[in-house]
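With one protein chain held back, the other chains of the complex are shown just where they sit.
Just so it is clear, A, B, C, D and E label the chains in written order, and each chain counts residues from 1 on its own.
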Amino acid sequence: MRYPMEMIVSDLACARGGVPVLEGVSFTLAAGQALLLRGPNGIGKTTLLRTLAGLQPALAGQVSVPPETMAYAAHADGLKATLTVTENLQFWARIFGQRGIDRALEDFNLTDLAGRAAQNLSAGQKRRLGLARLLVTGRPIWVLDEPTVSLDVASVALFGAAVRRHLDGGGAALIATHIDLGFPAGQLDVTPFRAQPRGLDHFDEAFA
Amino acid sequence: MRYPMEMIVSDLACARGGVPVLEGVSFTLAAGQALLLRGPNGIGKTTLLRTLAGLQPALAGQVSVPPETMAYAAHADGLKATLTVTENLQFWARIFGQRGIDRALEDFNLTDLAGRAAQNLSAGQKRRLGLARLLVTGRPIWVLDEPTVSLDVASVALFGAAVRRHLDGGGAALIATHIDLGFPAGQLDVTPFRAQPRGLDHFDEAFA
Amino acid sequence: MMPELGKYAGAVLSSYGVSLALMAALVLLSMARGARVRRQLDEAEARRRDHG
Amino acid sequence: MSLWEYANPQKFMQTSSVLLPFVSVLTAVCLVVGLVWGFFLTPEAANFGSTVKIIYVHVPSAMMAINAWVMMLVTSLIWLIRRHHVSALAARAAAPIGLTMTVIALITGAIWGEPMWGTYWAWDPRLTSFLILFLFYLGYIALWEAIENPDAAADLTSVLCIVGSVFALLSRYAVNFWNQGLHQGATLSLDKEENISDVYWLPLVICIAGFVLLFVTLVLVRTRTEIRARRIKALVARERMG
Amino acid sequence: MIALLLRDLNLAVRAGGGFGLGLAFFLIVTVLVPFGVGPEGAILSTIAPGILWVGALLACLLSLDRIFALDFEDGSLDLLATAPIPLEGVVAMKAAAHWFTTGLPLTLAAPVLGLLLNLDGAGYGWLVASLALGTPALSMIGTFGAALTVGLKRGGLLLSLLVLPLYVPTLIFGAETVKRGADGMATGTALMMLGAITLAASALLPFAAAAAIRINLR
Partner (left out) sequence: MIALLLRDLNLAVRAGGGFGLGLAFFLIVTVLVPFGVGPEGAILSTIAPGILWVGALLACLLSLDRIFALDFEDGSLDLLATAPIPLEGVVAMKAAAHWFTTGLPLTLAAPVLGLLLNLDGAGYGWLVASLALGTPALSMIGTFGAALTVGLKRGGLLLSLLVLPLYVPTLIFGAETVKRGADGMATGTALMMLGAITLAASALLPFAAAAAIRINLR
């Protein structure tokens, strides 16, 4: 999966619920790099990540990234409560045209839980499963929204190790988080990109 | 609301989905104290808190606590997406027979968001609202399950301050968390109380 | 003045009544909402100018 | 200068404010003349008795009920293809008018049905199609109300309007297949009876013109309101960003 | 406790008209039946009482799964269970809110729909009376069913399956009242039974429902 892969974001503006929240965001993320998005609650990190993942249109600016290279993990994990850990992973592997979920299970210490239904996992175990999903997508750019929520210290370390391995393998990661993840990574505080309230002097601007 | 108030847990055992997860848990929580529950993912913190809050029966042991003194805050916040911040808080205040939500709004920096519908809040803002709910219950013992999930550093500090004020006012708090909350508190690691797999030598024991 | 409607007076009058009432209600509601929204917009624009 | 310029909100506001006084006066004149003429000055018909006077509210409202939907279909297509906001808002503004017209046609028809067919309601194809149209209007309006993001609401209701139109046509055909019906329509067409046609025809045409003009007036007024509401929303959001 | 009722009504109105939609479903069921059965007035007026009652019942049924589901998902139910009001009261308020948003509008709209189905003139009064007396029982029984299935994914159809047999007596007496009323026969017994069902359901089921919720929250 090692092909020249780079994500270039230039002068991006994005909106939530029709209200611009961030503007002028620019950065480059090359293979092997990780970038941590920082910023206080409500600044627009989630909105930015959703825009990058293609789930919502940008207000302005460009995102240049090879097609089908991003794996997005949101606040919610996309797990089916009645399926087992294995079945959940296998499903996503097949959707992304991959096979082999064993490494994902091992990396996130889920092997013991493999036969357990997702609804019988604790909050942290569920989260680990959600993260393991990233490994079975086979995609090089991970776009993660607060991935370590509910994880204990040991699991955060597991996650850090998984990210580092992914970077070493030529992947990249863009992570919105409030805590320290314990591996070297660039930081981007999005606070300065907060969208300025516009004048709305012209009547038409209500429709922009 | 200052009356002699103490929570004494002795030799408690609790089960999740019919499987015992913790046993022999004992501790005392007096007015003015905070206790942090520690332990790796899946050890049974959530289960323990739900048992204490009276949402599920204990397998064995006693919980002695004055009636109607506990306010429980779970992983989910109990917010109605279409109601505004004020309406959500007011509802819970009325259910708990309290009035006056202004202090709660101020303490969690929600005054600016007061008229916003809960669905239009970011993850951290929602969480702040969920925590503000504790203040309008008027109850002395807070039982909190990972309260700081999704909160940024400033909001964690707000939360710490709120807990400290609560303790100073004669309240108590029992908090399951994986991170450092920045205020002095007792710690209880529940790992040693992990339930031992029992023999199931007698046929009847499957029905215990 | 009133035309002779015969045994169908009730039917004719009630259809005119219902139609005119519904149309009047629609017109009035449209105008009322129009006026309200217009007032709100004026207030909002005034606030905007005050704040700069 | 292209026609599309009127799709600019500002331009629309200006033009419509100039137009509105004329259109509304014309509407009032046509409606008063047509309805007064029809109600007071037309004779009874042989087979309808005095109920023939109902035609002056029944037929124009029935026509407008259909035309309003057609107009919504066109403006929805314009929105989807050219993304003119005024177009989407005009569709939103027209829906309650169409709904009211449908209700008027249904109620006056029901009232007319009692003396003519001995029942308020029969499952005649034309009547049934109107009932289905009523449901389409309800669903369309409910969808607008249910979605908060205005652009998403415009998109989704437009999609519904297009798909709904196809199914409305299909229903019309299905309903005809299902039941042959009682509704007078062409069999009692007034134009065929030469001797009375003129007597009824002229006031009817004036009433129809009145209803068309009423529709235009209301669409203009309501679209203006919707545009203002959109601007309020934007201003309030801006204040919140503060 | 009244706060809970008000909040639920408020939520119903906010969410795009909890009122309007239950009603709309009733309308649509009564409209669909002639499409299936055919347009003949005589047949329609024979089956009108039955169909109207079945329609009202289905309209109630469809909105049942929301009674607790939303509160369960967002954690409100856990919090309500630990709040200082008795869970029985919560259940009763939920049932009341359901009736106000579904049963009451259905009752008021039923005569118009009776028209569509060619209901006999004498039947209209009895239709309204039987619905006014019977729909509270539907809401209460439905709330009980919803309490049994709270927390189950895809509980909706299971809920219908559980509740429908419980609805049968109400349906029979309700439709019978209207049918006899339309035919000019005595309706006393049937109407009395309806009232008795409603009373008994409101008196007893809140306790059963509260118990069911407690068990489901474990």
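Heads up, the rule we're going with is that contacts are C-beta pairs under 8 Å (C-beta built on N, C-alpha and C of every residue); 3 or more make two chains touch, one makes a residue touch a chain.
All values derive from a computational prediction rather than experimental measurement.
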item	value
Touch criterion as defined above, residue of D:32, D:70 or D:159 at the omitted chain	D:159
Of D:142, D:199 or D:236, the residue in touch with the unshown chain	D:142
Option from E:1, E:85 or E:172 whose C-beta touches the chain left out	E:172
Contact with the hidden chain (one of E:33, E:116 or E:129)	E:33
Options D:40, D:167 or D:201, residue touching the unrepresented chain	D:167
Where the unshown chain meets subunit A, residue by residue	53-57, 68, 70-72, 74-83, 87, 91-92, 94-97, 133
Contact set of subunit E toward the excluded chain (per top definition)	15-16, 18, 21-22, 24-25, 28-29, 31-33, 35-38, 43, 46-47, 49-51, 53-54, 57-58, 62-63, 65-66, 70, 73, 152-154, 156-158, 160-161, 164-165, 167-168, 171-172, 175, 179
Interface with the undisplayed chain - residues on subunit D	132, 135-136, 138-139, 142-143, 146-147, 149, 152, 155-156, 159-160, 162-164, 167-168, 170-171, 173-175, 177-178
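Methods note: only the chains that are shown with their structure count from here on.
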item	value
Pair sharing more residue contacts (C-beta pairs) when C-D is set against B-E	C-D
Centre-to-centre distance between subunit D and subunit A (centres being mean Cα positions), rounded to whole Å	49
Chain centre separation (subunit D, subunit E; CA means) in Å	35
Residue list for subunit A, restricted to those that touch at least two other chains	17, 200
For subunit C, residues contacting two or more additional chains	48
